[in-house]
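The complex appears here without one of its protein chains, the remainder shown in place.
Labels run A, B and C following the written order; every chain starts at residue 1.
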Amino acid sequence: MPKSLDDLARELRDFVHERNWAQFHAPKNLAIALMVEAAEVAEHFQWSTLDESANPGPAKRQAIAMEIGDTLLYLVRLADVLRIDPIEAASAKMKLNAERYPVERAYGRSAKYDEL
Amino acid sequence: MPKSLDDLARELRDFVHERNWAQFHAPKNLAIALMVEAAEVAEHFQWSTLDESANPGPAKRQAIAMEIGDTLLYLVRLADVLRIDPIEAASAKMKLNAERYPVERAYGRSAKYDEL
Amino acid sequence: MPKSLDDLARELRDFVHERNWAQFHAPKNLAIALMVEAAEVAEHFQWSTLDESANPGPAKRQAIAMEIGDTLLYLVRLADVLRIDPIEAASAKMKLNAERYPVERAYGRSAKYDEL
Partner (left out) sequence: MPKSLDDLARELRDFVHERNWAQFHAPKNLAIALMVEAAEVAEHFQWSTLDESANPGPAKRQAIAMEIGDTLLYLVRLADVLRIDPIEAASAKMKLNAERYPVERAYGRSAKYDEL
């Protein structure tokens, strides 16, 4: 089993090349696919209450896991094609968020940083 | 810097708890956020040709990296709240895809598995 | 003011041609734009409870209205470019839904038609 995003990216590269699919993997196409998969994750929660969403039954949790897996595959593939390191990017974004949402102002509030 | 998705998940957990934000992090809410961030990735490619999308300038690549980072953060957080291992899920999905898209039938074709 | 979707489609056509934008309006691009705008609608409800979402304050309702307007503009434009009548399409879909969700089975239930 792949252990890291780098492993995943490598396996995906092989998967794509074996099938001669690189021709379809323009970032624009992959970005649509990423959004479509993220929507399929959200579809599982469409009619749930917030509480229900935290406790899906086993079959639903399994289905959600598959959609999260799909979303991660496209995210990793898109980043790979663009030569972006997704963990580095997430880490840079988290650092920015720490500045935008200082604990003392953001505590217990869901407002966007420009409205805090 | 975090080196793995587990590291990211842990840092996010701390980030959220310091700000008393766990109350907002129902999976339903996180799934909306994931979809919104994925849409922000796609927005960068909205009017590009396929070729242009493969060669964003440095400023655009940087902006895209930030949105990919945001998308990964919400994906990791959502998976963490649901106690799903995202790499395991992606790996299971890739295995399923290998069955759905055998090389000999899928070679050079973008059709969905049920239309191959 | 436009009174119908046909009026809107016509005004949009003029708007686009005056700006020489038809070159950007491939259905693929418009479909991304539609999805991005729909995500901007949803973003307003990202952290709300269900009850809160039903009672946005005046400023928020106004902002949501603008995003709904944007979503409708892209929907109408996409349909126009593909020569699809959106009201006819919605009407055909509603008819299909009436068959898929017969009152006696669907009453008070949010399950998808294939799980009713």
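Criterion: a residue touches a chain if its C-beta (ideal position, glycine included) is under 8 Å from a C-beta of that chain, and two chains touch if they have at least 3 such contacts.
Quick caveat: nothing in here was measured; it's all calculated off a predicted structure.
So that we can see where the missing chain sits, which residues of subunit C does it touch?
1-5, 8, 11-12, 15, 18-21, 23-24, 26-29, 31-32, 34-35, 37-39, 41-42, 44-45, 48-51, 53-54, 56, 61, 64-66, 68-73, 75-76, 78-79, 81-82, 84, 86-94, 96-98, 101, 103, 106-108, 110
Using the document's contact rule, name the residues of subunit A that touch the chain not shown here.
Touch set of subunit A with respect to the missing chain: 24, 29, 32-33, 35-36, 38-40, 42-43, 45-47.
Would you write out the residues of subunit B that touch the absent chain, in ascending order?
Here the touching residues of subunit B are 31-32, 35, 39, 47, 49-50, 110.
The criterion applied here is as follows: only the chains that are shown with their structure count from here on.
Please tell me the distance, in whole Å, between the geometric centres of subunit A and subunit B computed from their C-alpha atoms.
It comes to 2 Å between the two C-alpha centres.
So what's the Cα centroid distance for subunit B and subunit C, whole Å?
So the centroids are 25 Å from each other.
Using the touch definition from the top, which residues of subunit A touch two or more other chains?
In subunit A, the residues touching two or more other chains are 31-32, 35, 39, 49-50, 110.
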